[in-house]
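For this view, one protein chain was removed and the others were kept in their places.
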Amino acid sequence: MSYGMQLLDTYPRTFNVDTGVLAAAIDALNDCAQACTSDADDDLSEQNVPEMVKCIRLCLDCADVCHAMVQVISRQTEYDANVTRPLLEACTATCKSCADECEQHARMYAHCRVTAQACRRGEQACRDLLVAMR
Amino acid sequence: MSYGMQLLDTYPRTFNVDTGVLAAAIDALNDCAQACTSDADDDLSEQNVPEMVKCIRLCLDCADVCHAMVQVISRQTEYDANVTRPLLEACTATCKSCADECEQHARMYAHCRVTAQACRRGEQACRDLLVAMR
Amino acid sequence: MSYGMQLLDTYPRTFNVDTGVLAAAIDALNDCAQACTSDADDDLSEQNVPEMVKCIRLCLDCADVCHAMVQVISRQTEYDANVTRPLLEACTATCKSCADECEQHARMYAHCRVTAQACRRGEQACRDLLVAMR
Partner (left out) sequence: MSYGMQLLDTYPRTFNVDTGVLAAAIDALNDCAQACTSDADDDLSEQNVPEMVKCIRLCLDCADVCHAMVQVISRQTEYDANVTRPLLEACTATCKSCADECEQHARMYAHCRVTAQACRRGEQACRDLLVAMR
């Protein structure tokens, strides 16, 4: 069991969202952030780096947005939907853009294939959490 | 002149948004992120820290979201509106929530007054950039 | 298998450190960063928040340092020991300080017990990577 789930289980107050959905989102987005950081670096090591510029840029963005998202949803105290909901919308869109781009390179580069999967999982986790928060 | 403006002026390509509006947003949000990090810490040092919990939490969120926003708008290469626009919406809302909360404490605490100003400036900078990007 | 390991396995170049040790450090520190963010928030929800101020502060620091560490060791291209080694020393020390503090509260709070484990694992992962990089 990940620390994310354990820490939700030991949270001193109650919260109004399904713990499993929340823990899954924390894990998926934390993994996605790291995968995107790695993939941007992998792209920099490829011989045709000029063709990978768009992928690098989107991976850097996706890493930053997913990291901020993990930070915000890891905090349950004084939950503010005005902060969380639009950020989930933004994170969904960012994961989608990054997944779309990584998929363009998935046949040629295994690292882009792995990262596309991480982004799709992050995108879905955001959508699931948006539904669970309704 | 800030590095933000100098680096936009020396960017090797062209970009489709007003440089002044973009540089102002970078500076305002970078300042806001740091102010919120400081204010969360200031709140932790106050004697009535239990009353400051909501302010601490929102300041932590606002610091993370503004930092991600600065990262994304500092990147002009392969600009993707699908990433930038919803994140600007989220950042506007986060700065607003944090400013609203800091203003509740502005009479009692000078640090919350300063931080409320930083958040309002960040909020406005996001709105201005959203208009400029249209 | 984590994305961290998969992305190291698909890295286009070679690198001079044991892949297993590096992947373990990436996973341990990414998990630790998230656990510390959660624990700072858990502490904020406790009734005796004034007694938890030191723990909150160290958790916030540990989250930030571990995140920067994950970012740096996720990048293998143009590896620079002058950057990585002192940061690993700093991250070891930060994980240790945070673990020591969390252990003070481990009997009373399950979330601090979990976080202390995450920090000890992060501390050990940094030490192992420092040895592996020699």
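Observations
We call the chains A, B and C, going by the order they appear; numbering starts again at 1 in every chain.
Just so we're on the same page, contacts are C-beta pairs under 8 Å (C-beta built on N, C-alpha and C of every residue); 3 or more make two chains touch, one makes a residue touch a chain.
Since the model is a prediction, treat every value here as computed from it, not as a measurement.
In terms of the touch definition stated at the top, the absent chain reaches A, B, C within the entire complex. Shown as candidates are C:V53, C:A110 or C:M133; the residue that touches the absent chain is C:V53.
Within the complete assembly, residues 40-41, 44-45, 49-50, 53, 56-57, 60 of subunit A touch the chain that is not shown. Of the residues in subunit B, those that touch the hidden partner chain are 2-4, 6-13, 26, 30-35, 37-39, 41-42, 44-46, 63, 67, 70-71, 74-77, 109-111, 114-115, 118. In the full complex, the hidden chain is touched by subunit C at residues 53-54, 57-58, 60-61, 64-65, 67-68, 71-72, 75, 77-78, 80, 82-83, 86-87, 89-90, 93-94, 96-97.
In this section, only the chains that are shown with their structure count from here on.
The best fit of Cα atoms from subunit A onto subunit C calls for a rotation angle of 180°, in steps of 5. Distance from per-chain Cα centroids to the pooled protein Cα centroid is smallest for A. Residue positions of subunit B with contacts to 2 or more other chains are 53, 57, 60.
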